[in-house]
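Pasting in a structure now, in structure tokens, and then I'll have a few things to ask.
As you look at this complex, bear in mind that one protein chain is not there, while each of the others sits in place.
Chain naming follows the written order as A, B and C, and within any one chain the residues start at number 1.
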Amino acid sequence: MSEILTVSRRGLLAAGAKTFALTAAIGIAPQFIRPGRAFAADALAPGMIGGPTGFEGAERYQYGADTPEGRAVEAAKALKAAGKAPERIVLGLSDGSIGQLTQAFPAGAPSIKELWEKETGITLDIVGVPNGQEFTKTMQDISTKGGAFDIYAVEWNRLGDLAETAGIIKLDDYVATHKPEWDDPERGYVNGAKGVSLLNQYRGSTYGVSLDGDFQTWNYRTDLFNDETEKKAFSDKYGYALAPPRTWKEHADVAAFFHRPDKGLFGSTDLRNQGWGYTNWYQRFVSMGSPNQFLFGDDGKALINSEAGYLATQEYVESLSHHSPDAISWGWPEQYGNFASGGAAMTCAFSNLPKFLDNKANEGSKVTGKIGSMLPPGRDVGGQLVSRSVLWLNLSASVSAQSKHPEVCYLLLQWLGSSRIYSWMTANPGGYFDPFQLSNFADPLVRQTYHDYHMDVVRETVARTVPSINYPGATAFHNALDENLMAALTKAKTPEEAMADTEKQWQRIARRTGEDKLLEAIKSNKEAWPTVLDPLAG
Amino acid sequence: MTAIHLENLVKRFGAFTALKTMDLEIRDGEFMALLGPSGCGKSTTMNMIAGMEQPSEGRITFDGRDMNGVAMGRRGVGFVFQNYAIFTHMNVYDNLAYGLKVRGTPASEIDRRVKAMADFLQLTPMLDKPSAKLSVNILQRLAIGRSAIVEPAIFLLDEPLSNVDAAFRAVMRTELKHLQRQFRQTMVYVTHDQLEAMTMADRIAVMDHGVLQQVGTPLEVYNDPVNLFVADFIGSPGMNLLKGVLADSDRGLVADLGALGITAPIDPALSATARKHGIREVVYGFRPERVVLAGAGQGIAMPVTFIERIGARTVVHFGDGEQRVKAVFDNDVAVQTGETVHVAVEPGFARLFDAATGVAIREV
Amino acid sequence: MNRSLPFEIFRYAAILLALAVTLIPTLWMASMAFKPIAEWSAAGADLTWWPKSPTLDNFRFIFGTSTSDLIVALDRTAGKPILASLLSAVFGTLIAMTAGTAGAYGLSRFGSGQNLPLALIQLRLFPPMAVMIPVMIMWAFFGLVDTWWGLALIYGIVTLPFAFWLMKTFFDDMPREIEDAALVEGCSRLRVFMKITLPMMRPALASSALFVFILNWSDYLIALLLTTREWVTIPVYMASLSSSMTGQLYGAKAALGLIAAVPPVIMGIAIQKHLVRGLTFGALKQ
Partner (left out) sequence: MSMLATEEKISVTGDLSTTGTRIEDGGRRLGLMLTLPAQLLVLFIAVFPLLMQLYISLTDWSPLDGIGWWQAYELWNNFANYTDLAVDSRFWDALGRTALVMLICVPAEFLLGLGLAILFMDNFAGKRVFYSIMLIPMMVVPAVAGYMFFMLFQSGGPVNDIISTLIGRPFALAWLSSPGTALIAVMIADIWQWTPLMFLILLAGLVGVPEDQMRAATLLGASWSQRFRTIVMPKMKTIIIIALSIRVIENFKIFDTLYIMTGGGPGVATETISVYIYKVTQQDLIWGYVAAIALVILIALSILVSLAISRMNAAKEA
């Protein structure tokens, strides 16, 4: 696979650079520079009305009239013909993801942007937003009535906040009209309607279209875990065989075993910084109960100021011992860099880590061919293994209330976020959008980019993933937790104090947000929590 | 009260020699003026005495104590700067008290001495005034008082009157001389103004181009300049200097001044020296004040080219080109421009210089 | 001044220490700019002081001409951000200098605008962060968000205090006789200002302008809040230089950092002498 990938990416980057230069020089949109390409030469498969062409397997991403993609494009064309469509749509998108829309993949294919523009005649203007600034920039645009974007792409759990601002519109009518089929049992979201509700809806209405699958997944170094000397040394020391850990206890053992900072190797390199570190805490906390340890009770009472909360926090703090001493200040760029340089035995990251680091095109990576994937560590609760991951970040796109043509914007999102186009897009190594639909996990091109060994684990991880807080005030809730966890990490507070203080702050936030709004949101959030339990013995 | 001895003092700044081998003895309690045009090395000399500059060669002794390597703060030297260097951020009192304070003198003692000094210099009324806006004469007194209060053995003054207007300068000269008499300290006074040097100094050291030219009392340097530079530099206007050739005559040795004629006979003692060294080409010099009007046929006949009346005195310019003579007369002198007048030099006041070396021909 | 040998030894030792502290971070950044990915090593691994295999890839990369596989998607090169920084800083400087110079002259000569000195001190003293909400709203209202001219306007305002105070110092020092002479000749006051005063103040204007330029050029916070994509400045753009492949693109950041240091260094050297005079606000007159 990597051959195709390497060649195409190289060609791509070079081509991209040239295009940029030309574009910059003469100031016109790139699609007019590239002459018609070979679209005509590579015809659509029979019965298909649209989709990419020009590469082997392209038919998988082509669509007939009776598909979400087909309906979206047809409707967009109809609006365009009726003069009800804009010349262009401005899509605000996280910087690192733009490549998936603008770079052609695989060799011979058009880019997503080119395809949309060709099929609908509506220009797609993609405006980059710095990583981590998505919500900020969106809020700026909403609160200042800037009107810079037609479509925002924001972390999924801010959907509640955004919906409350009335800065994004309810998509229910469009969904009813154009039938996106997100809950298709074969191709759609994992967990069907529940999954759709989790990712796209707030208080029963659709406000966003998920474009991402940021399920935290676990990776390990196969070269280390399969090393005979290591295996022997480990079993001698701990009395059981070295393998990807299934429980947090094993994880601690294995991490401690491999932790050799003097040799530039850390036991585990997970995020411990502000804004990200608590994804690990989440995993530890929610697996404290069977099937789940919830953050809030149905009555809205916070459940973290409890034994479970103290234990999870205690563990979380102790786990720093097998991390880089700098872990507290590292964001994901440092984490990826560290793992890429062979600096750690295990890591928990976005599901795209193998796509980027186990990739021959990545000359900077020392771990190409040495990565394995595993399910998140769990706990023995009542004789069964509770293994949980967490959904964090995960960009969802919403239509701005300031957009003059919301329906076309929605149609773009339906087209983009439906299984065929999305599979094609997520397979593109040019960006951060990760697979999350059933069809994505099964798609050969996606599996090639993300690797077979990883894809199945991701699918299973998704089934074990709990959502983070997505109620109104999500940011404030998370920040309060974050601050206190950080205080515990830096030993400024004991786990008990940290949890007690978090509870107190949460109560304040809840009052401010409105408790009735919250109760409803907590309830629908809980509906999305997984119930899968595993047998103890692997 | 200290004698200063400069021995073979040389100061070079890189390739430039500011001072060439200087020997000078400044006596205890003496008021010595270092006089010369700017760039003559007088300030350099003084800075070396103060310790602000280190000599390149030679040494300076105070009462026989070698001062090389002695920090300037420890030399016991009072220094009055050209701009007075008053501490502008302090009031008059604090300026006066400064030297005592830094020496850790007890406060009561400081107060007593500051008040005494202020009284002596008539600064008492302005003791509390900020020093930044004082008038120049007060600044000068303050600068002197500030140095004097620590009772330095040596007082160095660097052109202290150059910032003062002419009328005031006269007052200050008197004041300074008066102060020096009071303090009885050895004083070295750098100036380019001969009037200051003449009026105040016990002795004058005339310098030029880093070379000490002559040391002597004001009258000595005035009357008997050792060379053409001193002759020209001292006196206002300077000495008349006419080129001539020595010739024998029936009246003895005379100088042939060419078109101007023959001079009166040269003093026999000088003639002897000239003869002894075989000098023929000379410069014949005489002070304008020593020119007298002579009867027809006597002296030399010269046309009056210009008359300059300066009040009590009248300066009459004769001739032109190389052969110019100035004469100073009382203001009632009866000459007119254009008229040719016979003038002569008072007997005994003509001076002879070797034209080749510029050195004065003197009695041996 | 007496200089003893021990003092000289101490002086050189202290200065060399200071030079080391000054230079090591900058040299390290410079060396980073020429390192290939394998040597960046922010995240553990081996530390290298000098690039083992020096490369210009980082520079090529940020200008979009590198073919090395550094990154997932660099959809924009450093060219536009450099242009954005230049335009906003230059025009911001122009605004600050125009208003500041005119205002300083008005106050210095005619006593107008007595409130300006204190008002401008407060303007400078106040953290820009704390007024960014209304500013963002105003800028959006006027359509100034994400434009270089919008950025230039806010830069012009936040550096106006420096422009004003610096120029006021210079005007206060300037002898008025020449202006008075021209007035007597019958020139109008405005004409005197434009034709006589300003040309005379050219060095002062240049040094103040360059100082203000450096301040504008350095900004991160304001650009972070008031630009989104089209006109992000160098520091904001720099934040986006990270990738999933290799983490933070330190080499590229360092390369861009070096480029960003060029204008201030050149100008700093150019105005060194005036800079001192400006920064001391004329207090050096004794």
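Going forward, contacts are C-beta pairs under 8 Å (C-beta built on N, C-alpha and C of every residue); 3 or more make two chains touch, one makes a residue touch a chain.
Keep in mind the model is a prediction, meaning the values are calculated, not measured.
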{"item": "Partners of the unshown chain among those that are drawn", "value": "A, B, C"}
{"item": "Candidate in contact with the missing chain, chosen from A:85, A:327, A:425 or A:469", "value": "A:327"}
{"item": "Full-complex contact with the absent chain, from A:222, A:314 or A:479", "value": "A:479"}
{"item": "Positions on chain B contacted by the hidden chain, ascending", "value": "50, 52, 71-75, 77-79, 81-83, 85-90, 98-99, 101-103, 146-147, 150"}
{"item": "Where the unshown chain meets chain A, residue by residue", "value": "136, 139, 142-143, 145, 161, 164-167, 261-262, 264, 273-274, 324-329, 472, 475-476, 479, 483, 486-487, 489-490, 492, 512"}
{"item": "Where the unshown chain meets chain C, residue by residue", "value": "1, 3, 8, 11-12, 14-15, 18-19, 21-26, 28-29, 32, 41-45, 47, 49, 95, 98-100, 102-103, 105-135, 137-138, 156-157, 160, 164, 172, 176, 188-190, 193, 214, 217-221, 234-235, 238-239, 248, 250, 253-254, 256-257, 260-261, 264-265, 268-269, 272, 275-277, 279-281, 283-284, 286"}
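Rule of thumb we're sticking to: only the chains that are shown with their structure count from here on.
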{"item": "Mean-CA-position distance for chain B and chain A (Å)", "value": "95"}
{"item": "Centre distance in Å when chain B and chain C are each reduced to the mean of their C-alpha atoms", "value": "59"}
{"item": "Residue ranges of chain C touching chain A (in the complex, touch as defined)", "value": "37-38, 40-46, 64-65, 67-70, 72-73, 75-77, 79-80, 136-137, 139-141, 145-146, 225, 228-230, 232, 236, 239-240, 242-248"}
{"item": "Interfacial residue positions of chain A with respect to chain C in the complex", "value": "9-10, 13-14, 16-17, 20-21, 24, 92, 95-100, 102-103, 126-131, 137, 140-141, 143-148, 261, 264, 266, 269, 324, 326, 330, 332-338, 340-343, 350, 352-353, 355-357, 359, 361-365, 429-432"}
